[in-house]
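The complex is shown incomplete by one protein chain, all other protein chains being positioned as in the whole.
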Amino acid sequence: MDKIVVDNLTLQYTDGTESLRGVSMAIPANAITVLFGPAGGGKSSLLRCFNRLNDLADVKTVSGRVLLDGINVLDPAMDVVALRRKVGMVFARPVVLPFSIRGNVTYGLELMGIRDARRLEEAVEQSLRLAALWDEVHQRLDDPAIALSGGQQQRLCLARSLALQPEVILLDEPTSGLDPISTGKVEAALQELKKNYTIVLVPHSVQQAGRTADFAAFLLQGELVEFGPGKDLFTHPRDQRTEDYITGRFG
Amino acid sequence: MSVSGSPAAAPASDSRRQFRATSVRRRRVQRIGFAWLSLMAVATVVPITLVVLYIVQQGGPAISWEFLSGLPSDGMRQGGILPAIVGTFYLTLGTALFSVPLGVAAAVYLAEYAQENVLTRAIRVAIINLAGIPSVVYGLFGMGLFVLFLRFGTSILSASLTLSIMTLPVIISAAEEALRAVPQAFRTVSVSLGGSRWQTIARVVLPQAVPGILTGVILGLERAAGETAPILFTGAAFFLPRLPNSPLDPTMALPYHLFVISTQVPGMPLQIQYGTALVLIVFVLGMNLTATVIRSRARARRQW
Partner (left out) sequence: MNGATGTPTAGGQSARPRPRRDWGEAIITRLIQLSGYSAVVFVGLIFFFLVREGLPALVDVPLRNLFGTRWYPIEGYFGVVPLLTGSLVVTVGAMAIAVPFGIGTAMFISEIAPRWAREVLKPLVELLGGLPSVVLGFLGILVLSPYLRQLLDLPTGLTALAGSLLLGGIAVPTIVSIAEDALDAVPRSYRDAALAVGATPWQTMWGVTLPAARSGVLTAVLLGMGRAVGETMAVMMVTGNAPVLAVRLASIVSPVRTMTATIAAEMGEVASGSPHYHVLFFIGMLLFVISLLVNVIASAVVFRQRSRAERVLS
């Protein structure tokens, strides 16, 4: 069953760069779908269409549809605030808000107006456990979040999104600045999370793509070149360009 | 590296000697130049420092509890300057009351809402112009609008409103800068978690900008507290038997008081003049120091 269906999506920025050209794909639920490819391929742009974060950028034209559970999120009448709670995002550089660890996790809930202390505490513990961070921080939840290491901060960002009980989690090169151990922890958390969430990941290396992908999409200069189950795509790519990229002939 | 002077090595040693001579001259020029610039810097800073110290020395003996808390008598030649101190305090408060909310809101508009168009440019030009208008012209304007047209009369209200408009550009600029210094990433994160623009501003951006805004506000108020011309025709009075009762009363104020006692009161004891100047300086420089302390402490405690 497909969670997100992209239907002939084309996107162009005001500075003339065309970021996406007629991309169509179906992203299955409860699995990790990886969008990989060389820089400028449109991976981040596509990701940001899913939660309408592209509204903040200088987009000139966008056409086509992005269906989430059958509803087009690109529709101007869409309630973007509700959408963004349903589709969470983790960015490349861990950006912790200037609050405590607890404050970071509860921020999204407080935005919704939730003030019940018990409910907030439950959310904090649940989210931090899901992000595999609870054991490391549960005794210092009131410390400033900035004091955490890079890897911990990134998992905190994950917990922050999880607190809103989303259905989809978008991750844009989440481990690009992290050491291998932290990277491993994040990848392990994602493997657990995919049982209940739909995960779309832009990896920072082909190797990470190969490790984590249940499904993979190869994007080259705004075009979707190939899409398929991870195992198949990485061992027997159908398109020559895909094979060239995976084997490192260009990057 | 020494130059061989023997004639047998003529061409090489000549050029080396020339090279050394040039660089010696250049170094001497530099030494003189550096010394001259240092002297200039010293000449800029030292005299006015001496000035402040001189006032402290001359005015210090006049400072006493009676001086600071008592009312004046004998045509100002004796007694204390409490009404002037209180007046300056009221004026500063009044200025803050009007200029801070308006200024911070305007800064929020410029930093978070405004787009790059003609209107925004017009606003920025207007701010720069407000900053450059001579203080006495503000006094004229204040008199024309608040004292006469709106019939507030010569009062704390008129003077505060006049000073507020004068202080507005300072606060707007400082606040806008403080808001822009907050990392853009915070806004993106807040929006991605479902926050609206105002929620993002109120919960993340503004609180982080508070130290910078506060510094700007204090520096702006410091200037307002020390100004005489804007209050000359809008609120300041020289000899008032009582402290002001309401915002519609005129008031004494330290800068105006100093001006009058140093130029228009015959037989004014020098010590009282210096004492008044000292109190004014302490008031103003105290604010400056507070702003500096806030600024450096905030920088150290920043969470980004």
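Just a few scattered comments:
Letters A and B mark the chains in the order given here, with residues in each chain numbered from 1 onward.
Heads up, the rule we're going with is that a contact is a pair of C-beta atoms (placed from the backbone, for glycine too) under 8 Å apart; a residue touches a chain by one contact, two chains touch by 3 or more.
Here the structure is a predicted model, which is why all the values come from computation and not from measurement.
From the options B:Q57, B:S196 or B:Q303, the residue with contact to the unseen chain in the full assembly is B:S196.
Although one chain is not drawn, the whole complex shows that of B:M40, B:L97 or B:L248 it is B:M40 that touches it.
The residue touching the chain not shown here, chosen from B:A62, B:A96, B:L168 or B:V191, is B:L168.
Taking the complete complex into account, residues 26-27, 29-30, 33-34, 36-38, 40-41, 43-45, 47-49, 51-52, 54-55, 102, 105-106, 108-110, 113-114, 119, 122-141, 143-145, 148-149, 165, 168-170, 172-174, 176-177, 196-199, 216, 219-220, 222-223, 225-229, 232-233, 255-256, 258-259, 262-263, 270, 273, 277, 280-281, 284-285, 287-289, 292 of chain B touch the chain not shown.
Following the convention adopted for this analysis, only the chains that are shown with their structure count from here on.
Across the interface of their complex, chain B is touched by residues 51, 53, 56, 81-82, 84-85, 88-89, 91, 93, 95, 97-99, 107-108, 110-112, 144-146, 157, 160-161, 164 of chain A.
Taken together, the chain B residues at the contact with chain A in this complex read 183, 185-186, 188-196, 199, 203-204, 208, 302-304.
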